[in-house]
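The complex appears here without one of its protein chains, the remainder shown in place.
And then chain A:
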Amino acid sequence: MSARLAKGGRLIDRSKAHRFTFNCKWMRGFEGDTLSAALLANDQMLVGRSFKYHRPRGIVASGPEEPNGLVNLGKGDRLEPNQRTTTTELFDGLTAESQNHWPSLENDIGVVNNYAARFLPAGFYYKTFLQPRAAWKHVFEPIVRHSAGLGKAPKDRDADRYEQAYAFCDVLVIGGGVAGLQAALVAGRSGARVMLLEQTGHWGGRAPVDGVEIDGQPADAWVKTTVQALEAMENVTLRKRCMGAGVYDHGYVLADEKVADHTPGDGRPKHRLWRIRAGRIIAATGAIERPLSFAGNDIPGVMLAAAVRDYVVNFAVSPGDRTVVVTNNDDAYRTAIALHQAGLSVPVILDARLTATGALPEQARKLGIRVETNRAIAMVQGGKRVKRVSICAQAGEGAVLEEIACEAVAMSGGWSPVVHLWSHCGGKLIWDEATACFRPDAARPPLNHDGSAMVIAAGAANGALPAADTLADAHRAGEAASKPAGEAPKATAAEEAPMEAVWLMPQGAPVKLRAKAWLDYQNDVKVSDVQLAAREGYESVEHTKRYTTLGMATDQGKLSNINGLAVLADALNEHIPQVGTTTFRPPYTPVTFGALAGEARGEIFQPLRRTPMHDWHDAHGAYWEPVGLWRRPYCYTQGGESHEKSVHREVLNVRNNVGLLDASTLGKIIVKGPDAGRFLDMLYTGVMSTLPIGKCRYGLMCNENGFLSDDGVVARIDEDTWLCHTTSGGADRIHAHMEDWLQCEWWDWQVWTANVTEQYAQVAVVGPNARKLLEKLGGMDVSKETLPFMQWADGMLGGFRARVYRISFSGELSYEIAIPASEGRAFWEACLAAGAEFGVMPYGTEALHVLRAEKGFIMIGDETDGTVIPQDLGLGWAISKKKADYLGKRGQERSFLADPDRWKLVGLETLDGSVIPDGAIAVAEGKNANGQRNTQGRVTSSYHSPTLGKGIAMGLVLRGPDRMGEVLDFPKIGGGSVKARIVDQVFYDKEGAKQNV
């Protein structure tokens, strides 16, 4: 049984008890406990099930590397899946549930997978794809689906808020152990702006647990003094519970501060995401202990040696009365000694090395602990918890020499520096043979903008593992990031003899044992799986990772990576550095989406652009449609009518009376200067320089490839000024496009541009009664004679300063009136009042679309998709044949764009009057090389036309204009098809009689 000890526990406060539940069972812990410590104190050894085989899983670690202790934390709108018990601080009322079990943690039916293990080898997922399709659907998919998924996704809206903060510093120190503290102290004393981040809720890291002394005082005392010194410096900022998540280009760092995870509902933001720009980054992120690979190393009760030490020293938690220690290094002896000092039994220390004569082994022997060298664990016995271990010679193949009963096993395979932050931006690693680990190669750091080292690794993260080296190395790192600071403090700890790399225990373990020796606990990857992958030809470590899923669990290989790599290297008969590591990518530990989103949720998810008439629309039944960052009314509903009915009503009212459209979102760019005409001639396919003052001309813009990019009406304002209308979504893009060519290609041309889209409100007055409405407003002559089609005029209209364009996107008599934005709402209401007697109604974007489709007008983004040239759309008339050059002209001269077999624009009329699904594909005879049906066209716009009482569509069809009258077949999703005849795309008023009145 694991239990709470009567005395000790440097981080807990026994005067403050907390009650919490695990799987609905009430338990008790103390202030200062992690959830892991509290669970172990309540003898909750079993905390979860593995991903693939649903094997029982217990807590292995004491930090963020924990692969097994994952819970659904909280409930309802505060439910968070996959929270690590080792990093969750206990609070009163905490509720946690284990994951990946069914129906219960104790009795999991999925454990059947365990017995089917030989049918679920490495690459199982990929291999199932090779089977017949039916096998995947009926056999494998249900199994995989049932096994898949860890925590539950929360269903409710997150009750918490999150915030983001920006910070700038000269030196950012990540990691608040003794190395980070010393580096921060050195940098702080130099006067530099320093930030120091620590992922846990307390300073000092491992040193106090490991009995280190610094300058003659216990580490705890030194930590306290140093933190006080740092807190007293105005140029130093300290953040606890703040995890350095990722290092990015040029000193940019993301850090996640867990402000209120341990005090939920107290009104503070749950997390604060720091976006830090640092001159220099010191990675003092410590090291993580490696497991050993022996059979049964996944049974609950088998833990990392340092974690056992942490639970005993920090939380006064015993992992069991009898703990067997198994190691390849001296450091694990500290665990044996700590257990002994806590009054617990260590039946034996199994040391894989041939000799163990260092200070720590000698101390253990003196305490009367049995030490055996050249020994290994052949097998751990037990199901849901450890019962005993069988012991064998490390040099052998697993013949059992002895069995020892115990409740826990403390294992240590050596230490791996946490090199993640060093590596995120390309810092290179070297293999350290003596300590069998990858450590940062100081000669190849990630670089800053000026070519200097961006990251400096410090202490254990730099491979300086013994305490004395750690502190000296951190001092040096602090100096490198600021300036020389004299003598470093001296740390003293027991001298350690060299470790010896052990990648498999015993070294000659037969397959029976290797198939029970786990590398990745969460994803159930065993030594035998990596060896199988190597036999099947997976030589690249990146491929092996994906094939076996090694290191793809939520801990991202923090425990499994190096062990798996070593097994792979051995199987490939290569050296470990030749095989290399997988890529380290941010974040170091998971960052919740809430923190990344910050305040950007709900109404303020993104900026909202409103036209001057926005509020009027909102108050009059607008059904909103997002158009870029704008909101435009899709339609205005009246009474209980459907949106479809609203659209039909609006279309018919435009055709029969008069409609008002808020066209303010239309892009408006002023182009001005002595060379403006010449410039516009390059930008548009047509000629704009010859446009007379007072007139309008429709223009097309292409990119250099020749593909149609935007369209709109251009008005000549005066001798050197043009106003270019763009599509609503295109204004910013086209303005940038203009500036690009002006600044980077024709920089000696005298042209200025201004995007005045938001300076003007624009109202389209459309329909046979449009002129009557304007005449009622009064003040301008809008007659056919004075203001004919495709002209504009300035004047006072109904008392408003107006520019009236006689243009039409509907085929009706139509005026678009621009007024200063501040007068937009008033003008809109004046139009409604003036038009009341003529049947005026507002209409939305969908009616706009239907109206233009009835007239066969194209819409950028519907009829174009970046691969369509104007000639495909029958717009050759808008392309100047005389101009020597325009953007896209050379592109359009490419031979394939003149191919007569291109898909070209036509109208499509269904035989039964129905509406073809938008995007439907017209099929042709035969099949292509992939066995798919050949195609000969697609629908680009499709609507029900209330004017004509039937479905109308436009589409791009192979040689379309040459095939008028032919009938095409458009299969529908889910069976059946629609037949449609190729017709002219102008369905309504072909002669243009209605707009030209």
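The working rule: a contact is a pair of C-beta atoms (placed from the backbone, for glycine too) under 8 Å apart; a residue touches a chain by one contact, two chains touch by 3 or more; residues count from 1.
Rule of thumb we're sticking to: contacts and distances are computed from a predicted model.
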item	value
Protein name (UniProt record) of the chain left out of view, among "NADH-quinone oxidoreductase subunit NuoG", "Heme chaperone HemW", "Sarcosine oxidase subunit delta" or "Acyl-CoA dehydrogenase"	"Sarcosine oxidase subunit delta"
Residue of A:K25, A:R157, A:H449 or A:K882 touching the missing chain in the full complex	A:H449
Option from A:E495, A:E704, A:D865 or A:D918 whose C-beta touches the chain left out	A:E704
Residue of A:E231, A:D249, A:E644 or A:D781 touching the missing chain in the full complex	A:D249
Candidate in contact with the missing chain, chosen from A:E539, A:D740, A:D781 or A:D918	A:D740
Touching residues on chain A - with respect to the absent chain	248-252, 277, 425-426, 446-451, 704-705, 736, 739-740, 743-745, 747, 884-885, 889-891, 893-894
